[in-house]
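The complex appears here minus one protein chain, its other protein chains still in place.
For chain A:
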Amino acid sequence: MSAVMITRKVTRKWEKLPGKNTFCCDGRVMMGRQKGVFYLTLFLIVGTCSLFFAFECPYLAVHLSPAIPVFAVLLFVFVMAMLLRTSFSDPGVLPRALPEEANFIEMEIEAANGNVMAGQRPPPRIKNVQINNQIVKLKYCYTCKIFRPPRASHCSICDNCVDRFDHHCPWVGNCVGKRNYRYFYLFTLSLSLLTIYIFAFNIVHVVLRSVDSGFVNTIKETPGTVLEVLVCFFTLWSVVGLTGFHTYLISLNQTTNEDIKGSWSGKNRVQNPYSHKSIIKNCCEVLCSPTYPSVLDRRGVMLEDLSSPTPSDASAASTHQSSNPVSQTTKSSAPLIPNEHTPDEAKPGIGSGTQKSTSSPKEEKPPSPTSPNAVAPAVIKESSH
């Protein structure tokens, strides 16, 4: 054992996660890649509410009721909390398959496909499962090397498979999936209420003041009102419409992704197997089901194999990436048999099969460095028939 104590920063798992997410606060916060529109959302909400508190509330509190600003504050706090919760939480990302699991699935696929004649296209990688008397096709994800669970989909912006994928929302700066859908819905709902509230009281305020001092003077005294009315007017149509749309989806227990693709549109007598056929039960399932934990373990500490430090281990430990771990680990680590369906990005993976021992979780510390290599030539050998 070395007698020299090397103090090095603890590496947490979020630093080694593949995918294009941004992490903050040492892994506590997880967002998508493009955050510009999210800042715009923040600015619009905070800005409009500040104008409301500055211009309308003093007048309305005195002339109508002090409950008006109080309720506005509560609503504002709720909206911000839901927005931040949606934006900063893990939407339900499915971690990529480790090399052994990926190999196992590859061998299953090979066994299921049998011999493919040279020149013939191998069949698409699809598994059929029966859910509630409905055949559902599970597709294989070439990036994550897994068969996607039902309702999961791969987000190209975040480069992750997300469970119960709804959509990637740029306004929120994150994917909307199983874990944060209810926060997203509550955000749109409360934002609709807040917009309607501000809009309504703006009108009330202008009317009340105009009665006293005339319309033009009112606008001169509270110029912020014009801005608020403009923002609220345009926001109303989009946000209220969105809330209505999601309410409709929830009552049918569908995701935006399924709705866009027309998965359960009823043609070929295909019905939604996840719906409970009752609006109340569907709403309960989507909004009141237990909170699912994240399976990513972002803040877990990566244990280094101190007994046999390989050069790659040492470099991984000492060079800890800052918030955006778009590292070379995104590309495949298991040897992948290229076929017609392999997207071009996955093909270079053939050569890079040997790295990635550092990102495997704790108990995966390569017990026999021979095992991935022993399997790799075997798999490639099988393909050349």
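Going forward, a residue touches a chain if its C-beta (ideal position, glycine included) is under 8 Å from a C-beta of that chain, and two chains touch if they have at least 3 such contacts; residues count from 1.
Criterion: contacts and distances are computed from a predicted model.
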Protein name, per the UniProt record, of whichever chain is missing from view ("2Fe-2S iron-sulfur cluster-binding domain protein", "Exosome complex component RRP45", "Golgin subfamily A member 7-like" or "U3 small nucleolar RNA-associated protein 14"): "Golgin subfamily A member 7-like"
Of A:Phe38, A:Phe55 or A:Tyr274, the residue in touch with the unshown chain: A:Tyr274
Selected from A:Thr41, A:Ser87 or A:Asn103 as touching the chain missing from the view: A:Asn103
Listed residues A:Leu42, A:Ala61, A:Val136 or A:Val240, member touching the removed chain: A:Val136
Interface with the undisplayed chain - residues on chain A: 77-78, 81-82, 85, 94-95, 97-98, 100-101, 103-105, 107-108, 110-112, 129-132, 136, 138, 146, 149-151, 164, 183, 186, 273-274, 284-285, 287-293, 295, 297, 303, 361-363, 365, 367-368, 370-371, 374-375, 378-379, 382
